[in-house]
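Now for chain A:
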Amino acid sequence: MTDEELMRIVQETLVSVAPDLEGETFDPDATFRDQFEIDSMDYLNFIVGLSKRTGLEIPESAYPDLQTPAEVVRWLRGHRAEA
Partner candidate 1 sequence: MTPFTMPSLGADMDAGTLVEWTRRPGDPVRRGDVVAVVETQKGAIEIEVFHDGTLGRTLVAPGEKVPVGTVLAEILGPGEPMPAEASQSPAPAAAAEPGHAPEPPPAEAPPATRVEPAAAPPAPAAPTPAPSAAGRVVATPAARRRAGEAGIDLAAVPPGPGGVIGLAEVEAVAGRPPSAPAGGETPREARRGGPDLSGMRKAIAAALARSHREIPPYWGSRTIDVTDLYAWLERRNAERPVAERILFAAPLIRAVARALKESPGLNGHLAEDGFRPAEAVHLGIGTALRGGGLVAPALHDADRLDVAGVMAALSDLVPRARAGRLRSSEMTDATATLSSLGEDTSDSLMPLIYPPQVAIVGCGGPVRRPWVVDGEIVVRRVMTVTVGGDHRVSDGRLADRFLARLETVIKEPDAP
Partner candidate 2 sequence: MTTSRRITYREAVRQALREALASDERVFLMGEDVGAYGGAYACSLGLVDEFGTERVRNTPLAESGFTGAGIGAALGGMRPIVEIMTVNFALLALDQIVNTAATLRHMSGGQVSVPLVIRMATGAGRQLAAQHSHSLENWFAHVPGIRVVSPSTIPDARGMLKSALADPDPVIIMEHAMLYNEEGELEDAEDHAVDLDRAAVRRPGEQATIVTYSAGVKKALEAAGRLADEGISAEVIDLRSLRPLDDETVMASVRRTHRAVIVDEGWRTGSLAAEVATRIHEQAFYDLDAPVERVCTAEVPIPYPRHLEQAALPQPEGIVAAVKRTLRR
């Protein structure tokens, strides 16, 4: 799966959690909180959605490394390779 495809998964998952973000421009390097006013509830739902979508178990300890779209893509790429 290419980075572009992973990025699309990130975007789609985020929009499914917060439908009002449909059509927003994504800055891959800005944090979810800063660019989308994502709070802890949204973030948890995002992680849940991502986990469902990719089949990967995402531990709470990984949260600090998953703050921007680019970080999430990087993390997914690495862990998909492991799995």
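As a working rule, contacts are C-beta pairs under 8 Å (C-beta built on N, C-alpha and C of every residue); 3 or more make two chains touch, one makes a residue touch a chain; residues count from 1.
As a selection rule, all candidates are chains of the complex that A comes from, given by their letters.
Just so you know, these numbers come straight off a predicted model, no measurement behind them.
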| item | value |
| --- | --- |
| Touching candidate - 1 or 2 - for chain A as found in this complex | 1 |
| Candidate 1-facing residues of chain A, complex | 18-23, 33, 36-37, 39-41, 44-45, 47-48, 51-52, 57-61 |
